[in-house]
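Left out: one protein chain. Kept in place: all the others.
Entry: subunit A
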Amino acid sequence: MAHDREVLRMIWEGQIGICFQADRDEIVGIKPEPFYLMVSRLSYLPLVTDKVRKYFTRYIAAEHQDGAVWFDYNGTPLRLHYPTGVLYDLLHPEEDCTPWGLTIHFSKFPEDTLVKMNSKELLESHYMSCLKEADVLKHRGLVISAMQKKDHNQLWLGLINDKFDQFWAVNRRLMEPYGDQESFKNIPVRLYNDDDFTYTQKLISPISESGQKKSLADLMAELSTPERKAVGFRTHGIDLHEETQVQWMSEHLSYPDNFLHLSVDYKDV
């Protein structure tokens, strides 16, 4: 497989500057200074915020200190099991102003809107499920089920410890084409509408009916209805060119969970 390694590296190194503030109602005594942190776009908030939690713990009321931590941006609770880059791109702070201002909460976990994924173990099992589902779509699950437990661990450890080589040594096997073909069976993709955390998943073949590799323009046509037209795609903060091949995108622009997370712009017809 002709891997464009440079692209993989650039995607891996994408970071977001975040400014964390405390929840005023949880503070006792003096108001703490904000906490600044650069986090990977590809990781998950509960995996990178141990330091943030520890820092604010001293300032908040004792009864909240062991509470389930969650975050909001301008009042919108952030899903703990979505990659941080996906959350950032969906909420796209105006003018891409960095740092991204988030509030950390230790109490009143919004159980109606957020899935409680604040332990590393829960996130790990969620992550592995995503990988399995992606491989079911790409290879009927044959590649992931042929792997050993140590390979699964290597992917997870590579992600949480920010080790590119460790991660890709295993992940490249998940990026092989299906059987004797030149592409995957289907493309694992989650399609988001702007300002909405819900996504659509459907079977997207990388090959068009005429046997050609599908481009983003083909995908736009596929997702358009008589009422609305798909006019643009974004991921990792990048507006994608419509000539980009969908198979190439899946190999190079997928998050570590092996899904493409695309924000789709629609225009009413």
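Here is the rule we go by: a contact is a pair of C-beta atoms (placed from the backbone, for glycine too) under 8 Å apart; a residue touches a chain by one contact, two chains touch by 3 or more; residues count from 1.
Throughout what follows, contacts and distances are computed from a predicted model.
Peer 1: With one chain of the assembly withheld, which option in "Exoribonuclease phosphorolytic domain 1", "Ubiquitin-like protein ATG12", "Ribosomal RNA-processing protein 43" or "NTF2 domain-containing protein" matches that chain's UniProt protein name?
Peer 2: So, among "Exoribonuclease phosphorolytic domain 1", "Ubiquitin-like protein ATG12", "Ribosomal RNA-processing protein 43" or "NTF2 domain-containing protein", the name matching the hidden chain's UniProt entry is "Ubiquitin-like protein ATG12".
Peer 1: Looking at A:Val39, A:Val52, A:Leu78 or A:Leu137, which makes contact with the chain not pictured?
Peer 2: The one listed residue touching the chain not shown is A:Leu137.
Peer 1: Please identify which residue in A:Phe20, A:Tyr199, A:Phe233 or A:Tyr255 touches the non-displayed chain.
Peer 2: Checking each option in A:Phe20, A:Tyr199, A:Phe233 or A:Tyr255, the one touching the absent chain turns out to be A:Tyr199.
Peer 1: For review purposes, identify every residue of subunit A that touches the missing chain, sorted by number.
Peer 2: Touching the missing chain: residues 79, 81, 115, 125-126, 128-130, 132-133, 136-137, 141, 186, 198-203.
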